[in-house]
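One protein chain omitted, others in place.
This part shows chain A:
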Amino acid sequence: MHHGAAPAQPDTCAVDVNDIRFSWPNSAFSMTVAEFRVPRAERLLLLGESGGGKSTLLSLICGVVAPDQGSIRVAGQELTQLSAARRDRLRANKIGVIFQMFNLLPYASAIENILVPLRFSPERRARCASPRDEALELAAALGLPRNLVTDEPASNLSVGQQQRVAVARAMIGRPEIIVADEPTSALDKKAQAEFIDLLFDQVAQAESTLIMVSHDERLADRFDRSVQLSDLAVTSGVAAA
């Protein structure tokens, strides 16, 4: 690999996107992004309605798909130079992902869900001296009752509890970047505020970068910075998702 080939910027940017163009195969939807930088340890709110290409942007940042042209650096690594398998590995090692809802494998317990990323990331596993204890600590810090975490299948948890388990799972092994896609939209207002508090606590402790997508502008003042997706990306056609 060309680790030293291009001047890396590991200390300034968690995500650095330049002049990318992407279109989904078999779809009319395409997107271009001229420049998108997320400094390390920043808490960024990405505002946008669904259909505006946020899923596409997140897929690109997470390395699930590769742009047709341009450059994406994530945690100092140029994604466009990596194979799909190496991008998967990079995602496992560097990024914790939280979805809108139904984050968990319903048949596994919460603690087993929390431990899944370590299966795919040797780097994050190496940061956990005792994975099970760390998972329990995280769950406790997120206010989840212990017996619920160890004894119940995830499908028995409330939506709010499931979202907190998802935070614990994203945070285990302290990845550099947390990507959260509308994580509060299924929660009521009080739970939303609590959730954001807990998420910020964890992100601050791990010194991770947070990229959170939402359509709710009222959340903006809690973040370091907020960006309108429409200012960032130019799209044409209808997004597949």
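FYI, contacts are C-beta pairs under 8 Å (C-beta built on N, C-alpha and C of every residue); 3 or more make two chains touch, one makes a residue touch a chain; residues count from 1.
Following the convention adopted for this analysis, contacts and distances are computed from a predicted model.
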Item checked: Name per UniProt, for the chain absent here [options: "FMN reductase (NADPH)", "Molybdopterin synthase catalytic subunit", "FtsX-like permease family protein" or "Putative DNA modification/repair radical SAM protein"] -> "FtsX-like permease family protein"
Item checked: Given A:P117, A:G160 or A:P183, the one touching the chain that is not displayed -> A:P117
Margin query: Can you tell me which of A:A41, A:V64, A:A141 or A:A191 touches the chain that was removed from the display?
Written below: A:V64
Check: Which of A:T32, A:N93 or A:Q161 sits in contact with the chain that's absent?
Finding: A:N93
Note to self: Residue by residue, what part of chain A touches the chain that was omitted?
What the structure shows: 55, 58-59, 62, 64-65, 84-85, 88-89, 91-93, 95, 97, 99, 102-108, 112, 115-121, 153, 169, 240-241
